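Before anything else, here's the structure in question.
A protein chain is absent from this complex, but the other protein chains hold their places.
Each chain carries a letter (A and B) given by its place in the written order, and its residues are counted from 1.
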Amino acid sequence: MIGGHQSEIDSTFQSIRFLDEKARYPVLFLVVSGVFWLLFGSLLALMASVKMHAPEFLGQLSFLTFGRVRPLHLNTMVYGWASMTGAGVALWLLSRTLRVAIPMRPYIIGVTALWNIALLVGSVQILAGFTRGIEWLEFPVSTMIVIVWCILVIGIAAMFMLFYRNVKTLYVSVWYIIAAFLWLPLLGGVSSMPIFDTPTVQAGMNWWFAHNALGLWFTPIGLAAAYYFIPKVIGRPIYSYGLSLLGFWGLALFYNWNGFHHLIGSPLPTWFVTISIAASVMMIIPVVVVAVNHHMTVVGSFSAVKHSPTLRFVVFAAMSYTFVSLQGSIQALRTTNEIIHFTHFVVAHAHIGMYAFVTMMLFGSCYYILPRLTNWEWQSHKLIKAHFWLSAIGIILYTVPLQVGGVLQGLAMNNPDIPFMDTMNLTIPYLIARSVAGVLLTVGHLIFAYLVIRIVAKVGLKPEIPGVWSKKIKEA
Amino acid sequence: MLLETSINVSYGIWILLLFSLLIILSGIGLFIWAYFSGQFDDINKGAQLPFNEEEPAGEPTDQIFKDNDSKQKN
Partner (left out) sequence: MVKNWILLFGIIAVFSAAMVGLTILPKLVVDPRVDQVEFSNTFEIVQGHAIYVREGCIYCHSMQVRPEGFGADFERGWGRASEAEDYRNLTPHLLGTMRTGPDLSNIGSRQPSVDWHLIHLYQPRAVSEGSIMPPYPWLFEVVSETARPNREGLSLPEEYRIPGKKVLPTDEARYLVAFLLSLNQEIPGVEN
């Protein structure tokens, strides 16, 4: 059975080493840029986190006030780290699964440079107070359009790869990535249009965009990586390819409609909100489908998880995806939302999504991709393990206390006998715990950045033979 | 109150109904097309796509902690 299907891949012309050779510069540039914004965003995150329990910390500087540092943290992490690294990982995955070299390489490198400049300009704009003022869309429209345009150009390269591919059947990762590259420019384009000019309608657009930026851009890229790396590292095909397609269309149908569950109780017409709640609950279908598929693929191969840095991160991320999505479906219910809306619970939930799922998935992908692009080895296995444990423990220490604190905060807020000040005071210990977790995460990021710099600059230990290549390829 | 002063209820419902009908019908149509054009004949063949002769199924990759833990001491 295996042999029959392999015949449709002509690997003499499109060997993986040839593809990786072509992918080297555009993907490395995207990943390294992403890592820079990861460090920058971590610094802002620490600052914002400390300000939550020490309000006078850097309080005299207008450009470092909480209301400017916090949105910039979100924007650099989302449009810098996760989008850039995600785009790089997505391009590499397309090149591997479609068996075609990445086209338009000089253009991709050019728009990545432009993207970095736009992020830099946008950062200065937010710190200087020229924010657009809409959550997840704080960059001024002009800056945002540049970023969306950069992703659009990379998306055009992705479309070329789809149409000039060397395989007949599309792997499920390709479905997700192609969709992501279509959805993000559409989202960015629609949200930049000046038609949302009344406050409540704009609030609707705001949460439609913000939830879909996660659901239609980062989630597809993250799942595409999981669908590729789990079978690849274990060396066993995905449990059910049919299920994976059901998962894709389920996500495409239901995730689109989720945004308004951020507006339960707001002055927007209730029936729109109800549609979103229904769609949020329907998300259980694609999430469970993906979870079953991944679990059935991994089960019985846990030694592979132990021995592979990639799989450690990817399995952690895949489990987080299942957890955070099911949690999201429950959060969207009115009875739950009554308590946790407007509390730190939602902040922790967002970090399980963007960190424990998306960021961990990207870390895992980088650990697989970078040695293959550079033909170099990771400097230190101990540091990789340290990075994994710092990130894993850090994010658990971040989210668990903060969600406990968020529930207590919400319960207190819904009890009118408790003075409002107490609803804030009771969260302080949990906010301090978050700052501690933030330090752990940042140390992990510094280790990751060090490892990336060492492998990209090819300094440090020169490996005799890159250990990532299987024996057969070493001989070739 | 809200709907009375803007567009009326039935208008919005018709828009929604038409859109959902259109989407559901095109979905069903595409499913029928896919079924009869043989898209589901060998549903699991896509699962083999990450593998080829260079890195065949059955061979784990990226097991770097296993190979090098004894050698590498930094």
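As a working rule, contacts are C-beta pairs under 8 Å (C-beta built on N, C-alpha and C of every residue); 3 or more make two chains touch, one makes a residue touch a chain.
Computed from a predicted structure; not experimentally measured.
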Chains in view touching the one left out
A, B
Write down which of A:A82, A:V167, A:A203 or A:V298 is the residue touching the left-out chain.
A:A203
Decide which residue listed in A:G41, A:P71 or A:G188 touches the omitted chain of the complex.
A:P71
Which of A:T85, A:S173 or A:S276 touches the missing chain? It is A:S276
Pick from A:V346, A:I369 or A:V452: which residue touches the chain that isn't shown?
A:V346
Touching residues (missing chain, whole complex) on chain B
2-3, 5-7, 12, 15-16, 19-20, 23, 26, 30
Absent-chain interface as seen on chain A, which is shown
51-53, 55-56, 59-60, 62, 65-68, 70-71, 129-135, 162-163, 170, 175, 178-179, 182-183, 186, 190, 195-206, 208, 212, 216, 249, 252-253, 256-257, 259-260, 262-263, 265-269, 272, 275-276, 334, 338, 341-344, 346-347, 413-416, 420-421, 423-425, 427-428
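To be clear about the criterion, only the chains that are shown with their structure count from here on.
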Averaged-CA centre spacing for the pair chain B and chain A, given as whole angstrom:
18
In the complex, the residues of chain A that touch chain B are 2, 5-6, 9, 11, 15-16, 96-97, 167, 169-172, 228, 231-238, 240-242, 245, 269, 301, 304, 306-311, 367-368, 377-382, 385, 461, 467-468, 470, 472-473
In the complex with chain A, residue positions of chain B that touch it
2-3, 40, 43-69, 72, 74
